[in-house]
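Only one protein chain is missing; all other protein chains are in place.
Each chain gets a letter, A and B, in the order it is written, and its residues are counted from 1.
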Amino acid sequence: MKFAVIQFPGSNCDQDCIAAINGIAGLHAEYVWHKETSLRDFDAIVLPGGFAYGDYLRCGAIARFSPIMRAVVSDARAGKLVLGTCNGFQILCEAGLLPGALVRNRSLRFVCEMVTTRVEVANSPFMHGCSEGTLLRLPIAHGEGCFFADPETLRQLNRDRQVILRYSDRQGRIVPEANPNGSIENIAGICNHERNVFGLMPHPDRASDARLGSADGAKIFRSMMETINANRAEAGSGPAKQVA
Amino acid sequence: MKAKVIVTPKKTVLDPQGNAVRDAMRHLGMPEVRNVRIGKYLEIDLDGKNVDLEKRLDDLCRDLLSNPVIEEYSIERLSE
Partner (left out) sequence: MTLSTPKDFAGPDNFGVLDPAVTPKLVAEHGLTPEEFERIKKILGREPNFTELGIFSVMWSEHCSYKNSRRELKKLPTTGPNILVKAGEENAGVVDIGDGWAIAFKIESHNHPSAIEPFQGAATGVGGIIRDIFTMGARPEFCLNSLRFGPIVGQVCNLPANKDRKLKTCTTIVTNRRLFTGVVSGIAHYGNCIGIPTIGGEIYFDESFEGNPLVNVFCLGVLRYEQLARGAAKGIGNPVFYVGAETGRDGLAGATFASRELTEESREDRPAVQVGDPFKEKLLLEACLELLARDAVAGIQDMGAAGLTCSTCETASRGGSGIEIDLAKVPKREPGMTPYEILLSESQERMLIIAKRGQESVVREIFDKWDVPCAEIGRVTDDGMMRVRNNGTIAAEIPAKPLTEEAPLYEREAKPPVATRLWRVSGGRPTRLWPQNLPKIDNHQALRQLLRDPTIASKNWVYHQYDHSVRTGTIVKPGSDAAVFFVRYANKILAATTDCNSLYCALDPREGGKAAVAEAARNLTCSGAKPLAVTDNLNFGNPYKPQNFWQLREAVEGIAEACRAFGTPVTGGNVSLYNESPAGVVDPTPTIAMVGLIDNERHITTQWFKNDGDAIILAGEIGDDLGGSQFLKVCHGRKEGPPPHVDLAHEIKIQNAVRDLIREGLVKSAHDCSEGGLAVALAECCFNPEKLFGIDVDLDGSHSPAGRQEETCRRHVATVLFNESQSRIVISTAPANLEKTMSILRERDVPFQQLGKVGGDELQIRANRETFRWPIGDLYDDWWNSIRRALENDSSAERIPSL
C-alpha cells in the first residue's frame, strides 16, 4: 500500500513521516514534491509537519496554494484518506478541508513536549481498534497549535463526533492543566464530516519507536492501512496489493 | 486621543516574511508585485491629549512597540 508524503518548501517532518510509515509492515511511503499535480498512484496522503513557506503570513496560508493542493483537495473530496500532522493540520484548515483554525499558543511560546491525548471516538478510520478513552502518548512541537472554532462550528464538531483526540492528563481527564496550548475544549485533532480527512497537532511520526518514548503514533498509520483494506474488501476489490 | 502606530522593518533590513509573500503573490498570477514589507499596525486609545503624552507615546514606540535595531515606526495622531 502506497502513502504519499507531500514535501512543501519548508516541510521538515517529511523524512520522519517516511521513516515512520516505512517502518510498518505492509506500508510504503514516497515523497511527492509540492510542484507535482497528481496523487493518482497513492492510496493515502500525508501532509507532514514543518514550516511550509516559513509559516510566513499565517501557518499554511501560502502552502495551500501549492500546485499539489488541487490534487489533495480533489482526492479528499473523492474519499481518499488524508492525514495532516502539525503544519499539515494547519494547511488542511487553511485549505478548507477541515473546519476551524490554529492560532498562537496561549503562552505565546513554542512548546515541545510529550503529551497525553485521549481518543474520543471509537474505531474512527484513523483510530481502528482504539476504544473511546484510549490514551495515546504523543509529542507536540508547535508555536501555533491552539485550535479555535466559532461556537456554531464547535457545536457541529461535537454533535457529529468529529473531535477525535483531546489533550488529557495521564488519568485521561480532560482538564485545563493538560492543555498545552490553549486549544478550545482541549481539542488536539479533528476529522471532517465525511471522516476521511484527519488533522492533529501531535506528531504520530515522532511516536513510532518506543526508544523515543512512545510508539503510539504508529497506531494511526496502521489504522489507516486497515481502513483502506476494509473499504476495499467492502467494495469487493479485495485487499490492496502490498508493496514491500 | 487616538493614535495609529505602524511598525515596519527598516528599508535596509531583510524581511524574509515579506519576500516569501511577494514570491507567493507572483506565483499566484501577479507578476507586477515588486516588493512586500510586512509590519505591525497598532490602534491605541489614550486618555487626554497633550504634548507630554505624545512625547511619552513616542518614547514607548521606540522602546517597546518597535525594535529600533531592525524596525522603524510612524505615529498618526487622530483627535476624535
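Everything below uses one rule, namely that contacts are C-beta pairs under 8 Å (C-beta built on N, C-alpha and C of every residue); 3 or more make two chains touch, one makes a residue touch a chain.
What you see is a predicted model, and the numbers here were worked out from it, not measured in a lab.
Colleague: Give the labels of the shown chains that the missing chain contacts, considering the complete complex.
Modeller: Even though it is not drawn, that chain still touches A, B.
Colleague: Please pick, from A:Tyr53, A:Phe89, A:Phe147 or A:Phe198, the residue that touches the omitted chain in the full complex.
Modeller: Among A:Tyr53, A:Phe89, A:Phe147 or A:Phe198, only A:Tyr53 touches the chain that is not shown.
Colleague: Looking at the whole complex, which of A:Pro9, A:Gly26 or A:Gly182 touches the chain that is not displayed?
Modeller: Answering carefully, the residue with contact to the hidden chain is A:Pro9.
Colleague: For the chain left off this view, which of A:Asp41, A:Glu152, A:Glu177 or A:Glu234 is in contact with it?
Modeller: Candidates A:Asp41, A:Glu152, A:Glu177 or A:Glu234; residue touching the omitted chain: A:Glu177.
Colleague: Pick out which of A:Val111, A:Leu135 or A:Ile184 touches the chain that's been left out of the picture.
Modeller: A:Val111
Colleague: So which bits of chain B touch the chain we can't see?
Modeller: Chain B touches the missing chain through residues 9, 12-16, 19-20, 23, 67-70.
Colleague: Go through chain A and note every residue touching the omitted chain.
Modeller: Answer for chain A: residues 9-10, 12-13, 15-16, 19-20, 33, 35, 49-51, 53-56, 109-113, 139, 141, 143, 177, 203, 205-206, 208-209, 211-213 touch the chain left out.
The definition used in the following text is that only the chains that are shown with their structure count from here on.
Colleague: Roughly how far is chain A from chain B, going centre to centre by Cα mean, in whole Å?
Modeller: Taking the mean C-alpha position of each chain, the two centres sit 36 Å apart.
Colleague: Hey, which residues of chain B end up touching chain A in the complex?
Modeller: Against chain A, chain B makes touches at 16-17, 20-21, 24, 27-28, 38.
Colleague: In the complex, go through chain A and note every residue touching chain B.
Modeller: For chain A paired with chain B, touching residues are 53-54, 56-57, 62, 65.
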